[in-house]
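Of the protein chains in this complex, all but one are displayed in their positions.
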Amino acid sequence: MAIKKKEYESALDDLCLELVGMARWARAKGERIVVLFEGRDTAGKGGAIKAIHNCLDPRQCRVAALPKPSDEQQGQWYFQRYIQYLPTAGDITLFDRSWYNRAGVERVMGWASKEEVAAFFRAVPVFEKMLVDDGIRLFKYWLSCDQAHQEERFRERLDDPLKRWKLSSTDVAARSKYADYTKAREAIFAETHTGWAPWTMVDFNDQKRGRLTLIRDLLDRLPDTYVPPEPIDWPELGHEPLSEGFERLKPIPDFPISD
Amino acid sequence: MAIKKKEYESALDDLCLELVGMARWARAKGERIVVLFEGRDTAGKGGAIKAIHNCLDPRQCRVAALPKPSDEQQGQWYFQRYIQYLPTAGDITLFDRSWYNRAGVERVMGWASKEEVAAFFRAVPVFEKMLVDDGIRLFKYWLSCDQAHQEERFRERLDDPLKRWKLSSTDVAARSKYADYTKAREAIFAETHTGWAPWTMVDFNDQKRGRLTLIRDLLDRLPDTYVPPEPIDWPELGHEPLSEGFERLKPIPDFPISD
Amino acid sequence: MAIKKKEYESALDDLCLELVGMARWARAKGERIVVLFEGRDTAGKGGAIKAIHNCLDPRQCRVAALPKPSDEQQGQWYFQRYIQYLPTAGDITLFDRSWYNRAGVERVMGWASKEEVAAFFRAVPVFEKMLVDDGIRLFKYWLSCDQAHQEERFRERLDDPLKRWKLSSTDVAARSKYADYTKAREAIFAETHTGWAPWTMVDFNDQKRGRLTLIRDLLDRLPDTYVPPEPIDWPELGHEPLSEGFERLKPIPDFPISD
Partner (left out) sequence: MAIKKKEYESALDDLCLELVGMARWARAKGERIVVLFEGRDTAGKGGAIKAIHNCLDPRQCRVAALPKPSDEQQGQWYFQRYIQYLPTAGDITLFDRSWYNRAGVERVMGWASKEEVAAFFRAVPVFEKMLVDDGIRLFKYWLSCDQAHQEERFRERLDDPLKRWKLSSTDVAARSKYADYTKAREAIFAETHTGWAPWTMVDFNDQKRGRLTLIRDLLDRLPDTYVPPEPIDWPELGHEPLSEGFERLKPIPDFPISD
């Protein structure tokens, strides 16, 4: 049964508060946090990322959603363009899709050769171990979703003009490859579910519940160290609050809403 | 009177739809759109930006909220670090604060010298004209807000642990400089409210209404050219929708909510 | 008559010394220096740049030789990709070709439309004035060269395997456009030889002499302010100089030359 909006919002507020505390801890200790979001189209990666990002200081928590590689990038070491988005001390990067593209969409769509995928699988555990050994806290989430829900969400994107831009021709192709994606995902788990960088699968058939589950899990796997906010001395204003005074320009008329 | 949540959401949905159409037009025609958001702390720049950004494809619409300049950047041409965020054809950049920092916060806080501010004022109209002459559509919004509201929002940030991170020691200093900011703003208007890059002031005492007003105005000042979405051929699936099959990893337990 | 190698080297050494002094001044005062090198293929831009660059600290003096623009860059403001190479305080940028490409090679080869060239000509004087007003010291050199010399140098590139890589198919096309380039150059001068950013033409029929002429002129147009090198306390070593001691690895055998 789908979670109710009110319950969702109330639970999210609580988690948000914990995220804020976690972020304060990360900044105070110079922690670097990387969270990968993977899953089928429509699984809910963007929404989950937004739910976290909206709680935090955008100057601390960045979203990395890489466009398709330029010619120059295509000739580089595969991980090179992702690496530049790794966080500095105190920061958090949320990857909306990640280096796993190679073994996911690129493999399923036939854009990467068998050899490239094999090389990727050899490299990933080593690459991720380097990051983890360096002190980066790396979390990898896979958002799962049945095709019935995927179809429903595709349909919504097709029909709802607000969401139409989310739909691309790759999505059409993806529909007939549902099972291939499952297979690709299992191969990814087989090769890259390591002790130092394990995968966590979250059921996103109900996206709201999925977000709560994911954030709860993320928080549970980070130290729960309370760092008090920096105290701020906040004196009385000492005078009546001032009003805006307009000389050269005045505000334009308000958006009309019948009160 | 504050706008009601329901009315706000319904009106915002309508505007969102128009924004989506506008973005489709921008992409189709290779338009470049730049929107600056300026205003006091707590005025509501971040919220207004988020309202727009949430409607659009994050790969098309980017938010530029620059951190404080590095040593290297401090030695460069003042506009240099902003310029790299100007959009490419088809894209939109929303600046959360902008080059006007020099004549705003930097001036009021005494971080920029009188000469630097004067030089800035000489440069800005020329700089912006270059962008506009090059075809960039540049919009400059100033969000106004009385001190009573500012105080209330500061207080909220102080008290609400979810918002505490938004509060910095600069904010404390800002309180005693309310009138100085007004003066700085009027100087900015005097010097940079040009025919090719005019300012628009929007009353953000009610932030929700302010957002609607701003977005409505932005849309009204862009051509209302309908570009149909690319048609997508969407065949029947042709089989029962598949379910996720889990082998190596199963989803973790759902976030518990008493249904 | 061509300058003799010895005379060239001796004169260049003297100029080099002055360049070093100038660079010390630039660093001490936080000056920013930009030098553009334009001219036909084979005119000698690269050699002139190398002559200057070889005298100076490569961490202070950078060469900007931009590759052809990426798709993303093509959609941006034309000057955007050049701007990121402008120097920070204390630094020097030598542009091997520059934004004048638009009115030079792009125009002659038909890669830029008439309108684009016209827009470029409207923008350049304003753009350069902004940089100059900001304190950047901007120098623009045009290296001239008769076709007889150009042919000779092309022939050398064709025949000398060491120089063969300098020759491209664009060069072949350039030969039949010698007069068009002259015309393009005169248009550039007509539109962009301004009081704040004048052009200087240097005869590079004799490249060695041309380099000396150019560097002499550049130095003459910069203040001749002596800044003493930072004194360094240089005590006696206090012991016999040590020798390299090799344990794990020894040097490989020397390149064999019959002494």
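By written order: A, B and C. Residues from 1 in each chain.
What we mean here is this: a contact is a pair of C-beta atoms (placed from the backbone, for glycine too) under 8 Å apart; a residue touches a chain by one contact, two chains touch by 3 or more.
Bear in mind that the values here come from a model prediction, so they are computed numbers and not experimental data.
Novice: Touching residues of chain C against the unshown chain: what are they?
Specialist: Spelled out for chain C, the touching residues are 1, 3, 7, 11, 13, 16-17, 20-21, 23-24, 46, 50, 54-59, 63, 65, 67, 142, 144-148, 150-151, 154, 158, 161-162, 164-167, 169, 172, 175, 178-179, 182, 186, 189-190, 193, 199-203, 209, 212-213, 216-217, 229, 232-234, 237, 241-255, 257, 259.
Novice: Go through chain B and note every residue touching the omitted chain.
Specialist: Residues 70-72 of chain B touch the chain absent from view.
Novice: Touching residues of chain A against the unshown chain: what are they?
Specialist: Answer for chain A: residues 30, 32, 72-78, 80, 83-84, 86-91, 119, 122-123, 126-127, 129-131, 133-134, 136 touch the chain left out.
By definition in this document, only the chains that are shown with their structure count from here on.
Novice: Would you identify the shape of the chain contact graph, picking one of line, ring, star, complete or other?
Specialist: Looks like everything touches everything, fully connected.
Novice: What chain is most central when centres are computed from CA atoms?
Specialist: It is chain B that sits nearest the middle.
Novice: Could you give the separation in Å between the centres of chain A and chain B, each centre being the mean of its C-alpha atoms?
Specialist: 21
Novice: Mind pulling the residue numbers of chain C that touch at least two other chains?
Specialist: Those would be 72.
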